[in-house]
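Left out: one protein chain. Kept in place: all the others.
Per-chain residue numbering starts at 1, and chain names A, B and C are given in the order in which the chains are listed.
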Amino acid sequence: MGEKLKYGMIGGGPGAFIGAVHRAAIRLNDEADLVAWADVIPEAERLAAGRDMGVSDDRIYGSFEEMAAAEGSRADKLDWVDIVTPNRFHAPAAKLFLEQGINVACEKPLCFTVDEAKDLIDTAKAHGCLFAVTYTYTGHVMAREARQLVRNGVIGDIRMVMGEYPQDWLLDTLETITEDNKPWRADPKLSGRGAAVADLGTHIENWVNYVTGLKIDSLACNLDVFGEGGVLDNNVEALIRFENGATGIYWTSQVAIGFDNALKIRIFGDKGTIEFVQEENNYLKLSLRGEPPRVYSRGAGYLTPEAAAYVRVPTGHPEGLTEAFANIYKDFAAAIKDKKTGKQVNEADYGYPTLEMGLSGVEFFNKCVDSSEAGATWVKVDY
Amino acid sequence: MGEKLKYGMIGGGPGAFIGAVHRAAIRLNDEADLVAWADVIPEAERLAAGRDMGVSDDRIYGSFEEMAAAEGSRADKLDWVDIVTPNRFHAPAAKLFLEQGINVACEKPLCFTVDEAKDLIDTAKAHGCLFAVTYTYTGHVMAREARQLVRNGVIGDIRMVMGEYPQDWLLDTLETITEDNKPWRADPKLSGRGAAVADLGTHIENWVNYVTGLKIDSLACNLDVFGEGGVLDNNVEALIRFENGATGIYWTSQVAIGFDNALKIRIFGDKGTIEFVQEENNYLKLSLRGEPPRVYSRGAGYLTPEAAAYVRVPTGHPEGLTEAFANIYKDFAAAIKDKKTGKQVNEADYGYPTLEMGLSGVEFFNKCVDSSEAGATWVKVDY
Amino acid sequence: MGEKLKYGMIGGGPGAFIGAVHRAAIRLNDEADLVAWADVIPEAERLAAGRDMGVSDDRIYGSFEEMAAAEGSRADKLDWVDIVTPNRFHAPAAKLFLEQGINVACEKPLCFTVDEAKDLIDTAKAHGCLFAVTYTYTGHVMAREARQLVRNGVIGDIRMVMGEYPQDWLLDTLETITEDNKPWRADPKLSGRGAAVADLGTHIENWVNYVTGLKIDSLACNLDVFGEGGVLDNNVEALIRFENGATGIYWTSQVAIGFDNALKIRIFGDKGTIEFVQEENNYLKLSLRGEPPRVYSRGAGYLTPEAAAYVRVPTGHPEGLTEAFANIYKDFAAAIKDKKTGKQVNEADYGYPTLEMGLSGVEFFNKCVDSSEAGATWVKVDY
Partner (left out) sequence: MGEKLKYGMIGGGPGAFIGAVHRAAIRLNDEADLVAWADVIPEAERLAAGRDMGVSDDRIYGSFEEMAAAEGSRADKLDWVDIVTPNRFHAPAAKLFLEQGINVACEKPLCFTVDEAKDLIDTAKAHGCLFAVTYTYTGHVMAREARQLVRNGVIGDIRMVMGEYPQDWLLDTLETITEDNKPWRADPKLSGRGAAVADLGTHIENWVNYVTGLKIDSLACNLDVFGEGGVLDNNVEALIRFENGATGIYWTSQVAIGFDNALKIRIFGDKGTIEFVQEENNYLKLSLRGEPPRVYSRGAGYLTPEAAAYVRVPTGHPEGLTEAFANIYKDFAAAIKDKKTGKQVNEADYGYPTLEMGLSGVEFFNKCVDSSEAGATWVKVDY
């Protein structure tokens, strides 16, 4: 295994679910140690939390600006920084670290505007940095299997794509929101133009793009704001046209009672259909024309080698969310190691979602908002 | 049980699947006998088939016009006529029988145009006739349960409706279609402006309307024609706005590999969610806010009395398509019997889908075609 | 179709669920009319019920003895008699009709003792009568598919058989039973030595035997009587050894909360596994070694011709219990018609469960009771 990589993190302190998952996933891989951390919480709390994560006091920072400056000037620079802050800090934080020549892994949605995203692409290129956008659900073994089956032509030319992602957790939260007590996700200034469409919609957009390579040509999107406390979209319904002539429907909701986190994607080709359900991530359903549907099981011998490479425990022993994140970090660590050895790195070859996919997501949700504001009319998507 | 009713049928001769199902459903109820039949097949074949169905030779006809005239002039008029012809004959045949004062049960879609549908409504009213449109899937016990749960306020105010109805049977058929060998469903002159949208889309539209009472305010619909032999829509994707402010998505397809006849409707309220899957028609999923989803089983003691009235065999002993049809005929026979005793009949109280629902379906698919022809833009639906 | 057959029925009057299902199934086929009926209910009620079923007054009888005598002496003898009485009348009634040369269809379990069953076999042979035992679940299309897949060697040599059949309906009934108010199923004198084991256990035994042809060599069976009102077994657990060296487990229960009528059979060979779930009778799961499990759908093009012959409605349009019964009657009618034309009839070729299968069930449940009474020790089964 050799020397472990060193990474830093911004955000994700006590109580932040997603930061803890990122760190757990990285520990699962056992390829990198957390050595620096920044958060804006009070100093005493911050120091306690940082020490708990095993970070030495001199590398626990009160802001990402401070951290970028200090870490950028070290000889033993971070191998990467992990950005798990609220969405509005993604772009400024990422930019500062890229300018220090530090690779970045960033939560989705990448940022608020297409311009920001393009600027990040330029900055990363200028500084020779790698950049992963941690679209979790591409990390599942069966997402990799789906991608490979599509690439192998198993389902033929794609005709329709049905993506849905209902949740219901917002219902309780909605009722606690008042003017004085708004979480950042309910404040457009803090969360950007889109809420569910940015938070969940981009997962659909990315998964489909990641697995199929299809580009969206245009879309018509309706955003709903249900509930009295609601100020931003919590239900999203969109018709999609892809550049290859395929069409589709994306739906996501945060007020769909009875659904936990039910990302489900069905991709229909002229030879077969693939169905992936995130909550049953150890399986993939494949239906070939004229044959009985079959259920692929993660870890089975018939998987493609490209997917089998990510299997950690035998078939029937469930893997979950943490492994999905860990697979993305496994890919990212592989690219970082190759870059350190001076190898030419083509990020698209490594399996993790790229900065270009981050841009694509930002364009997607902005076009959805544009469409909805224009009465759910069709808008062209031109990334 | 008393005297059995007498009914006639138009179409549905040898090889026609749906006619046989209607007759079987009516036999299941054991409330009516087939006594007259018309079809356009050659006489020898017709006579053989009619005798096989138990119809006496003098009431086997070569056309519906001939049958309407002959049957209309009998003293012992038919209690109803059953229309299971290709779609384009629905309206003219129904009209002729209504004019003879004969009640009508007719397959969906009711007819081609809104004007035809309105004319049928007027004609039925003028002649005091009852009229059922046999939207099969409203006949399932669990459709009745869903309707009653909504009426009882169990899921609260409806916010979203997701309806889908994928099939894949057309794939094989598509490849056998040539200019000289077109089934009526592939010929716009014979099948009307819409194919999948009329055949399947109206099932979604009706089921939702039947169960929730919601009216569509406007829609944006994309129709696709996939495959070389395709001339009419075989994939339908629509965004829906309802008059009460709810929104939704309807999708149906005849080229969705791996799906047999997968009508699935999810209705989301602010208190709960109902999910009905036609292929698992003995069950209904109900999710109440903050509680674990529960699966209702047809025949169980906790069903509403309104649904329980249709249970034929105990829970766990599957009912299917035939029972769904039979339930609609059970409702229709009840209305006919009441009418015969001189009772005032309000058709909406009997449970079977009404002529107004037939009109609603015709408007729906025509508006879908209008929208699609205008680039999947929004069109107002004003029935 | 030609002339319809004529059949009679014993038992199954008002309120008797199973008699109504038999008649409905026969109507579904439209191959036979009910022309004679006997029941022991009061005369006025009997006459009303019989007329309702379309039976003429002179062929409505107050006992099966009376009916056997009267019908046996007619020139236009019944094509068959249908026995749907409480279990203890199966044998005496069947015997009387066989002696009149009338074919018999009888509910399971066939009778109480092995001697009775053997006597019926002898009597049927002596009088040249056909005899079907209506083990419902062999009538499902996917039961026929399972049988054919086994016959075709698809799953190889059978190693294990897991059969289970839990229900929970008895729980409510149990609590209403008192010494003075016992249903016949709770009275050993009326229902025989076994309750759940005879009523449900024989369904497992028969289905496995029907589909695989395997014979039981020996078994060890534990019978439980749960609940205060319980006097007869309502939970059955048995280890099974088959003559070919395979082993298995049969479990059935009437007090398994949460289960409606959940017959489920899994047959494991050295090449593959078949799984049939009665409540999902339109599907059959097939797992071949080293391949992803696949789900066969009733009506699909890949079914064996032997099973496809029983498909009534297209794939995705559910069939249920009534169709299962109807398929058994379809088989039985075919044999009767062949017999009437003088053709040599080998009953095993027609698909319906035979009198020998009835005997096998009687031996099975008696041996289960023997085993349980001896402390759930192993007993040899030697039919």
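Just so it is clear, contacts are C-beta pairs under 8 Å (C-beta built on N, C-alpha and C of every residue); 3 or more make two chains touch, one makes a residue touch a chain.
Please read these numbers as outputs of a predicted model, since none were measured by experiment.
Interface note: of C:51, C:127, C:159 or C:337, the residue touching the hidden chain in the full complex is C:159. Contact with the chain not shown here comes from a single listed residue; of A:28, A:41, A:154 or A:308, that residue is A:28. Considering C:224, C:338, C:356 or C:370, the position touching the chain not shown turns out to be C:224 (whole complex). Within the whole complex, the absent chain has one touching residue among B:297, B:327, B:354 or B:371, and that is B:297.
The residue from C:256, C:303 or C:328 that touches the chain not shown here is C:256. Although one chain is not drawn, its touching partners on chain B can still be listed: residues 286, 290-297, 300-302. Panel shows chain A; residues 1, 17, 21, 23-24, 27-28, 30, 52, 167, 169, 172, 259-262, 278-282, 297, 299-301, 312-323 of it touch the chain omitted from the view. Contacts to the hidden chain, counted on chain C, fall at residues 155, 159-160, 162, 164, 168, 171-172, 220, 222, 224, 226-227, 235, 237-239, 241, 247-249, 251, 253, 255-259, 268-273, 275, 285, 287-290, 293, 375-378.
To be clear about the criterion, only the chains that are shown with their structure count from here on.
Look at the contact of chain A with chain B and you find the same residues on each copy: over half of the numbers used there are shared. Chain B and chain C have CA centres that are 35 Å apart.
Centroid to centroid, with C-alpha atoms defining each point, chain A and chain C lie 56 Å apart. Once the centre of each chain is set as its mean CA position, chain A and chain B turn out to be 44 Å apart. The residues of chain A that reach two or more other chains are 290, 293, listed in rising order.
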